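Okay, so here's the structure we're looking at.
Of the protein chains in this complex, one is absent; all others appear in place.
First chain written, first letter: the chains are A and B, and each begins at residue 1.
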Amino acid sequence: MADNRTTTQILQEMLEVPGIKAILIVGKDGFVIEAAGAFGKTDLDNVGASVATVILGTDKMSEELKIQAFNSLTFEAADAMIICVPIGDALLVLLAPDNKTLGMIRLQVKKVVPALEKFF
Amino acid sequence: MALKLEFTFDDKTYRRYMNGFVTVMHCHHYMSLLSKLAIDFDDIGGARILCESVEDSIRPMIDDYCAKNSIASFEDKLDVGRQYYSAMGMGVMKISGNPGQGEVTLTRSHVDQGWMKKWGQHTVPVNHWTRGYIAAMFAAAAGKPPRSYEIAETASMVMGQPTSVFTVKSR
Partner (left out) sequence: MTVQRDVVVKQLAEIQAQADEEGLIPAYNVLVNMLPVTFWNTFTKRMMDAVPAEKREKLEAELVNCALECGYNTGYGIITSDEFKSVVEPMITEGAKDVLRGAYAVFTAWGWAKSGIVQIKEGERMVVRAPDYYEADIASGYKSGFMIRGVSSAFFDLAYGKPYPDGLKTFVCVQTAGIEVGDPFGEFVVTR
């Protein structure tokens, strides 16, 4: 069956996954394409720019180490976890308060990536 | 008195402001095509709509500047309009007149020079944009409501004349 969901609908559905607090889709250049969830007063443009800078760094690292580009990137902090996954020319960025539901989140990401990739 | 210009931008939207009014840069291609569009759609009043849109969007800028800088006389208000015209990149004006009538000469004109740069000379005047601007400027200076002045372009750079001339008459 054809998947006619919009990116907005897909992101809203992802927010229902336990543990996912907020989601961003960021262009490779740092442009914030779409956001969903609880960001409070966070400046999303700055977050987008930071994501682009990090990706730039990892690309460079891959190049230096002569390994392939990353297909998932996880940052863990005491009070947050961030997962970045490439979707076409963009990046899906997920924010969670901790790693308790990491397995569920990864499973959900695996499911939605093909649906999102066609948009980017 | 020299016009004080303050340029700012909103660092969230990147909209740009001139003395508190959102402005945007466009080029002579855009202006020429828009002027032509207004002329081509004259069956629905295109040129009139162009003039009135200019009058209604420029007037608040002149009124606001004069109010904030305590500029009260007819002549001084006209001078604010003259300087704004140049600051917007629209050319150079020479103005004479009183609240009843006047004359405006353009020695440089974005609309006319832009049109000629794009298409060369034309057989009729095309500077409806400046007609609206002059209407706004005189009405602001005289403290009159919109549509108080009738502006006619009697000489035109696009028709090969060295300057463009507009006559101003109170309705």
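Annotations for the structure displayed:
One rule holds for everything that comes next: contacts are C-beta pairs under 8 Å (C-beta built on N, C-alpha and C of every residue); 3 or more make two chains touch, one makes a residue touch a chain.
Predicted model, so just to flag it, every value in this text is computed and none were measured.
The chain we do not see here touches A, B in the full complex.
When the full complex is taken into account, the listed residue touching the unshown chain is B:Leu50, out of B:Leu50, B:Val80, B:Val126 or B:Val168. Contact with the omitted chain, checked across A:Ala49, A:Leu73, A:Leu102 or A:Ala115, is made by A:Ala49. Listed here are the subunit A residues that touch the chain not shown: 8, 27-34, 45-46, 48-49, 52-53, 56, 59-60, 88-90, 119-120. Touching residues on subunit B toward the chain that is not drawn are 7, 9, 11, 13-16, 18, 21-31, 33-34, 37-38, 40-41, 44-46, 49-50, 52-54, 56-58, 60-61, 85-93, 108, 110, 113-114, 117.
Methods note: only the chains that are shown with their structure count from here on.
For the pair subunit A and subunit B, the distance between mean C-alpha positions equals 49 Å.
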